[in-house]
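The structure that follows is given in the form of structure tokens.
Every protein chain of the complex appears in place save one, which is left out.
We just call them A and B in the order they show up, numbering each chain from 1.
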Amino acid sequence: MQQVYMDHGATTPLHPEVIAVMTDVLTNHYGNPSSVHAWGRDAKKRLEEARTSVAKLIGAQPEEIFFTSGGTEADNMAILGVAKGLEKKGKHIITSAIEHHAVLYPCEVLKKAGYDLTILPVDDQGRVRPEDLALALREDTVLVSIMHANNEIGTLQPIAELARIAKERGVLFHTDAVQSVGKIPVNVNELGVDLLSFSAHKIYGPKGVGALYIRRGSRILPLTHGGGQERRRRPGTENLPGIVAFGKAAEIAQRDLTAEADRLTKLRDRLIDGLTAIPEVRLNGHRTERIPTNVNVSFRYIEGESLLLSLDLKGIAASSGSACTSGSLDPSHVLLAIGLSHEIAHGSLRLTLGRINTEDDVDYVLREVPVVVERLRSMSPLYNQK
Amino acid sequence: MQQVYMDHGATTPLHPEVIAVMTDVLTNHYGNPSSVHAWGRDAKKRLEEARTSVAKLIGAQPEEIFFTSGGTEADNMAILGVAKGLEKKGKHIITSAIEHHAVLYPCEVLKKAGYDLTILPVDDQGRVRPEDLALALREDTVLVSIMHANNEIGTLQPIAELARIAKERGVLFHTDAVQSVGKIPVNVNELGVDLLSFSAHKIYGPKGVGALYIRRGSRILPLTHGGGQERRRRPGTENLPGIVAFGKAAEIAQRDLTAEADRLTKLRDRLIDGLTAIPEVRLNGHRTERIPTNVNVSFRYIEGESLLLSLDLKGIAASSGSACTSGSLDPSHVLLAIGLSHEIAHGSLRLTLGRINTEDDVDYVLREVPVVVERLRSMSPLYNQK
């Protein structure tokens, strides 16, 4: 049976060149970067080379990159770290309704601890309105955190414009760019952001490593305390194999970005056109202001988990914003935020493309999905067969 | 030139079997454990198998193991997490003067936030006196954190006795076992501890993964917030390759523990005997209550960094508690706590053995160290040539 992995939004297979580099470090470069001896100096050198590669991918300086264990830690560090660092300045934070839980939940924790939290709504395509941000900013606002690309519906935010509004008011701006980095050009200076989170395993690097970009001079306190690594902002023996692999993944992402974006945009559009030809389906997210890899549709009358299981039986890996797959038993807060009813949110399907996907994969998916949808609809009490 | 790595206390080379397993996961098992499809289920299965192996190594139940990014995060999670979780019960914490910075610094951060902190002294061999703990416990004590084996001098603490004293008073007990796990038998039930930190890269596993054991029922809040991974105690896409490799390293550690401990104890004792035959030298730490892998001596009149650089030029990797190597410019707080003067603490040398070391390595070190010590002493203004 054909195997089609279309869940690159969840995680990506490592690039073969990344595996090679990582295996080399695992085998031959085991020194601790803090050690004085030859093994340590070798490790330190590799660490700093990787930092340079990672910095380049987002147009930052190497000393503005702080390695973390992933996107979640980077998001938490940005939000909790800036809140603690600027406690004396104020206790108001602004975010959006469609953030990843790694942003929303730390914000809610701050709220419980006495902070004011403004959650900006989005339009029906998932975009924050700049005028809403302008109105929400206050004297005591210390941070705005709005994601670059949404993980479920792929919608891109007008970050440069939003960041400019925050900057005019002297407020730090963080963006969760876990889903945009490596897929579209991301440059911290063009975007004008002060903090930016990203994660290696979404760009064909390994799980367990990510980074937070912190613009020089931004005030932020660490979440954890210990050794002097990452200039005390993130202590602990560095995950050298992971970091070097992240560096390699960043180089490859930069090298291949334009060609892959073009190729995947075509596949994406074929998928969107093919799937929206099925009756009673809607595309979620913005039609064009979306990352090249994301397709998200809702099928009326069916439920996401059943859909995923059926596709899985055909060898197709996908995901859904259905309550039944989320663990929380509520449907995706993102789909609700763009105005979907509970029932329709339930029937959502996310296909996320990546470097291993081919035209052939798209053909296969476009052949199988209608069959599965039809079968599940025929079992659904909500579906009025005509 | 002979290459002798004797800095296993800093980090260890991966075991070849661990590299093999990890490379396999990197290459073939890239699913996200949270995904519903085949790739995700495969990943989830491997995650839980690794959890079982890691739990077994310390005699815990799999559901009591929470994977982190390393020892530092595990220590911070234990201390800051319990403090937050038990805020209503009290604000007094007890630790010892020779803890790793990953324990001491979060405790000091709590102190700045209004907690009371008792730092127990140690005797001249680096042991906490149980009666000191008994006297320090109060009604509002919420946590005792005392390390199992010290990373610099290798001294073992009487954890079972200390934990019993805390338990009698109903106080949670955490131990940083980063340096003991895999080297001597560690069993959470025999020790009677409620929380225990350990780290993969100290037991021939990869950097960037560790674990916190949390006894069922212990109240603790997470440091970061996001997805539902690790039952919400530690969110973020799991570092699957690292965790599976940690599991393999744990299995090997358990399998080889007794044989390796015997072999390394002999090498250690030869090193101690050989080095303490040099004039004006002292052994730091307890002579017998120490891990099988640690040797720490101080040479009068010379400084540790010069010693390390000289040994490095001979192909020997070691470490030192000297101020000049610490980054902080103070000599090791551990050596000061056992009563060494600044000057003598400066001249300390730590050799930490591991599975790749042989009799031949020991011979080489015992041949070279006296030569280097003599040369540096001849340059020292403190050394009275006779």
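Heads up, the rule we're going with is that contacts are C-beta pairs under 8 Å (C-beta built on N, C-alpha and C of every residue); 3 or more make two chains touch, one makes a residue touch a chain.
The criterion applied here is as follows: contacts and distances are computed from a predicted model.
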Chain not present in the shown complex, as UniProt names it (candidates "ABC transporter ATP-binding protein", "Nitrogen fixation NifU-like protein", "Oligopeptide transport system permease protein AppB" or "Heme exporter protein B"): "Nitrogen fixation NifU-like protein"
Residue, one of B:V36, B:I65, B:A163 or B:I302, that touches the chain absent here: B:I302
Which residue of B:T11, B:N239 or B:S322 touches the chain not shown here: B:S322
Residue of B:R169, B:R287, B:H342 or B:R367 touching the missing chain in the full complex: B:H342
Residue touching the undisplayed chain, where the options are B:T27, B:Q125, B:N187 or B:S380: B:S380
Where the unshown chain meets chain B, residue by residue: 301-303, 305-306, 309, 313, 322-325, 327, 329, 331, 342-343, 346, 378-382
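Keep this in mind: only the chains that are shown with their structure count from here on.
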Averaged-CA centre spacing for the pair chain B and chain A, given as whole angstrom: 34
In the complex with chain A, residue positions of chain B that touch it: 5, 7, 10-14, 19, 22-23, 26-27, 30-32, 34-40, 68-73, 75-76, 80, 100-102, 105-106, 108-109, 199, 201, 206-209, 223-228, 235-242, 305, 308-309, 311-312, 315-320, 325, 327-328
